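Note that one protein chain is taken out, while the other chains of the complex remain in position.
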Amino acid sequence: MIEDLVVAFLTRYNYYMAVIIMLIGLYAMIAKSNLIKKVIGLNIFQTAIYLFYISIADVEGGTAPILVPGTDVVYVNPLPHVLILTAIVVGVSITAVAYALAIRIYQSYGTIEEDELLELGSERR
Amino acid sequence: MISEHLPILAVILPLVGALTVLLAGWAERRYCYPVAVAVLTIQFGLSLAILREVLRGGTIHYYLGDWAPPWGIELVVDHLSAYVLVILVFLSLLSCIYAKRSIGGEIDPQKTVAFYVMFLLLVVGVCGITVTGDIFNLYVFLEISSIAAYTLVASGREKKGLLAGFNYLIMGTISACFILIGIGHLYVVTGTLNMADLARLLPPLYDSTIIHVAFIFFIVGLSIKTALFPLHTWLPDAYSHAPSAISVLISTVISKMGIYATIRILFSVFTVGFIVDHLPILEFFAWVAAIAVIAGSVIAIAQTDLKRMLAYSSVSQMGYIMLGIGIANSVAMTGGVLHILNHALIKGCLFMVAGAIIYRVGLRKIDDFKGLAGRMPYTCAAFFIAAISMIGLPPTVGFMSKWYLTLGAIEAGEWFFVVVILASTLLNAIYFWRVLEYAYFRHADAETPELESRVPVSMLLPMLVLAAGCVVFFFAVSIPLGIIDAAVADLLGGA
Amino acid sequence: MIEIPPALIPIVGALLVPLLSGKVRKAYLLAVSVATLAATLVLTPGSTFTVPFLGYDLALLHVDSLSLIVGYIFAFIGVIAIVYGMREERTGHHIAALIQIGSGLGIVFAGDFLSLYIFWEALAVTSVALIWYGGREDSRGAGMRYILLHIFGGGCLLGGIALQVAATGSMAVGEVAPGISSILLLIGIGVNAAFIPLHVWLPDAYPRSSVAGGVILCVFTTKAAIYLLARTFPGAEAVAYMGGLMVIYGVSLALLQNDVRKLLSYHIVSQVGYMVVGIGIGTALGVSGGIAHLFNHILYKGLLFMCMGAVIYTTGRHNLTELGGLARRMPVTMIACVIAAASISGIPGFNGYISKGMVIDAAASMQMTGLGLLLTLGAVGTLLSFVKLTYYVFFKKNNEIEAREAPLPMLIAMVATAFCCILFGVYPGLLFAILPIPVDYHPFTAGHLIETGGIVVVAAVILLLGWNLFKPKEKSVPDLMEVYRLGGRGLLGFSTTAVNRVSDALAAARRSVIARLGWFVQDPVMATTILAGTALLPVARAALPRARAASLEEDLMRTRDEYPGNPARMWGTGYGLLLVTLFLIIYFAVLFLIG
């Protein structure tokens, strides 16, 4: 039983790792009251996916996908890297927007602690 | 010559437009608006041309850089995409026209340039989603438009808009990540990202756990994007605290974009064979949608703020569309896809009315609307037509989708859904008649100050166009139906 | 002649009303209604007018003898109602009235269910407008309840139509086979035809409508439903008994009313009951009697609403207890009202006598003795309540009311209608000539006259014995609407209070779960120690020496104090995030355990 689980874990460990990191990110988003920390949580969440993509591109014993003429080498799959590059750009833009929003929130509310924001919001209502 | 390149132009044009707006705004801030409207008008013409091409010659395939799939990125425009594209561009155009005066009071003047640039970037994303045939491209365009949407929601003077935008950003990004991870899973097992290719390669692998996992990730991610009921939490705040023009834009364009992406993933990537036979997710989907229809309406009844009421009504209407898709026979699908058009017309009109009321008399609460019809007759007439349409009474478009959904549910033998559709009619009636009664049949309090209550033409015109659309498309329903029939046949053809 | 659907004339005509004003508008309204009547009169059986739509051919004009007779009377009363409502100044009121007339005609001439449904809903929507134009404080609620009930009915009708179309593939209006679709259709029609217990909207809304609106309302909605009933359910026995129930129920509640138009409204229920009986019986005599009664009923009930409308218009009062002594002040209205009362009570020489007799005869000829008895009883009750109505409005002494005769347009409308009541009462052949199914019925036979005489005698005896019983009382009589209102209030309460409370409770639960989770995760090892310690403390107290236990307890307290405080909270992104997390955890667990 235990061995089966271990085998199962080892063959798919990149999936589990991705999920674990995602959960860490989600935890930060849920439990941290500071908006900046929430954004960091979001980044961790995204990073999990980047890592997942990179891990699926891996070919055992493969080298970086740069053409080496005349030799018989195994390359790792380059496409996920390209995709993830795009995803990173998207992620960076989202982070930038999130921080900009956090700054604006700070400017208009004077705080970025969510419990205080919540109180301010309910007062206004 | 140009006609071959229409799909890519549909993406490039608003992008160029965004840059032009930026440059124009540099020269003089007030040039932004005419440039943006001009760009969107051309874009609308373009989308009509695409629709014509599709109707004439069937699905258009366009290979970027002449690289044939699966290596290159492929743009595919079929009936459904052309149909959605035309609707979305049209609504963007109208809300852009509408934006001119409405943002005057809601946005800092120095942000006007950024506002229109973001507006056009959102259109880039939306158009990209509709024309792309590549699943990763879909993700990228989804994110482009979403990022633009986050900033636009938060662009107003209203402080709560910032929080709403932040929440929206968090939820939206999580959903995008789920979609991304779904794409990753699919890539692991098939090695391709082209939708048509995926649809071809997936069937032998339908029993693989990874496919199931990927599918569920897609579903959860897309449900957040479309604000399907239990995951709708970001929607009410975002809709009600955004500037009015943006409420119009996201309630029509962004929500439809999510629906479109869902349909694409469900039917063009996974195909009916999977979602019906291997993982009976559609049944589940339909039930969730039915709950959304009822729950959204019930919560909407409790709202006192018009925009918020409309937002919850959107939750319910998204459920309506999803119900049609979930029942998944051709009649119900027709109803669901038709409701994409209908809901865009109706909700666009309603949010425009809400924005005009806020703009002119500064009222948000339904209780304050006493005697409004006398002061804003055209606005209230537009609201009346749209409300009737939302309830689903003839002669308005809302009736047509209700009709097809009912027929579809009956055909599928799903009695419960028939009841849900009829019940939602009743619930819609409750909250819309309340507004109508206040606006038309109560006399204004004596102490209400006589405000200037003429709505500017740039706001009134789009509103009336949409209201007229609600009636016109009832009589001319065969025009969209002609396209939808072909689209639905495409989607269900894989079965 | 060009044959166009008469429905389109007032509906299209209504669009121009806002552009006109003053005398031009009045002339225009009259012209539109007369044109509608003309367009109806030129129709001949077999005329068609189809519009292709959605792959179906919508037959906007499907003319046979049944639709013709109903169409004639609808178009005629349309003209009368427009004349009657000339004094009305509100633009919206005219638009609603015209669309209402058009929709009624639309239903009558619709050859398919889809266009029928469109007009059906238009009828409901414009009715609400007419009710709300009543302007009374309680009009609003009544209009709201009206539209909700009718949208419910419309929904059922739509469902029934959809089923019918799915089953037969045909949109054509015709007889419906038993099944779920027939039940839904029956509910949908029943709402409009005021079947018990769906009738509540009628006495609720009609008394609160505008004066001119009441005349229009009392004609179209219920009668269009009866027409549809005749098309779809001729000869359904259950329907016949429903009609009998309506007759009695309507009459009994009418006798107890104080508001004049409420009294008339309950009489609509009761009189519609006669028509339902006739159609439910389904024989030639029955259906023809029902339709004839529909024809006559529109005349005298329209007249009654006009008279009472005139009374309300000139005096501003609408309760029997407050009225009286108007006979001398409003002689024309009084005469018209007496004619109408005689008609509805079935006095020979007036039109009600003819058709009521037909229905009762039809019931008798089918050996439905019980039903016949009910109908006769209803006739007695009707007579009683109209004696009461005319007495308390016109003849009772009351000198405090200052009133003048109603304005000229109203008088013209009333006199014209009263004339028709007598005309069709004296020359029933005129009506028999246009009935859908030719019948051989002789109204003025000795048997019928004796029967009527019996009714009058019984009524007179009851009046003599129990005059005081019929004295109007101020207290209003409860009806089923109260029950429905409770239900509606429950729903509103549910969505405003319960939903909020549940969501608050959920939010609180979520916060506490998150807070605890957050607390635990700050330092899982220490947290476990604290939890275990707290759980084991009682055991330790029991098992260990006191000093030892005390020191353990002290340790625990210290650990608790030292524990990183500040339990985490979460924010508006709300349970969406939590759901996603839950999903991921489940996914993780499933993947890990199953592989």
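Should a chain be cited, it is by its letter among A, B and C, assigned in written order, with residues numbered from 1 in that chain.
What we mean here is this: contacts are C-beta pairs under 8 Å (C-beta built on N, C-alpha and C of every residue); 3 or more make two chains touch, one makes a residue touch a chain.
We take it that contacts and distances are computed from a predicted model.
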Listed names "2-oxoacid oxidoreductase (ferredoxin)", "Cysteine desulfurase IscS", "Cation:proton antiporter" or "Type 2 DNA topoisomerase 6 subunit B", matching UniProt entry of the absent chain: "Cation:proton antiporter"
Visible chains in contact with the missing one: A, B
Which of B:Asn137, B:Thr151 or B:Thr190 contacts the chain that the document leaves out: B:Thr151
Candidates B:Val16, B:Leu55, B:Ile291 or B:Leu492 - the one touching the absent chain: B:Val16
Where the missing chain touches chain A, by residue: 64-67, 85-86, 88-89, 92, 96-97, 99-100, 103-104, 107
Interface with the undisplayed chain - residues on chain B: 1, 4-5, 8, 12, 15-16, 19, 22-23, 26, 62-66, 114, 151
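The rule is short, and it goes like this: only the chains that are shown with their structure count from here on.
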Chain nearest the global centroid, as defined over all protein CA atoms shown: B
Between chain B and chain C, centroid-to-centroid distance (C-alpha), Å: 36
Computed distance of Cα centres, chain C from chain A, in Å: 59
Contacts with two or more other chains, residues of chain C listed in rising order: 571-573, 577, 580, 587, 591, 595
Junction residues of chain B, two or more chains touched: 163, 170, 174
Footprint of chain A on chain B - complex, ascending: 136, 139-140, 143, 147, 150-151, 154, 159-160, 162-163, 165-166, 169-170, 173-174, 176-177, 180-181, 184, 187-188, 193
Sites on chain B touched by chain C in the complex: 163, 167, 170-171, 174, 178, 209, 213, 216, 220, 224, 230-234, 237, 298-299, 301-302, 388, 391, 393-395, 399, 402-403, 406-407, 410-411, 418, 422, 425-426, 429-430, 433-434, 437, 440-442, 475, 477-478, 481
Parts of chain A lying in touch with chain C, wherever the complex brings them together: 4-5, 8-9, 11-12, 15-16, 19-20, 22-23, 26-27, 29-33, 114-115, 117-118
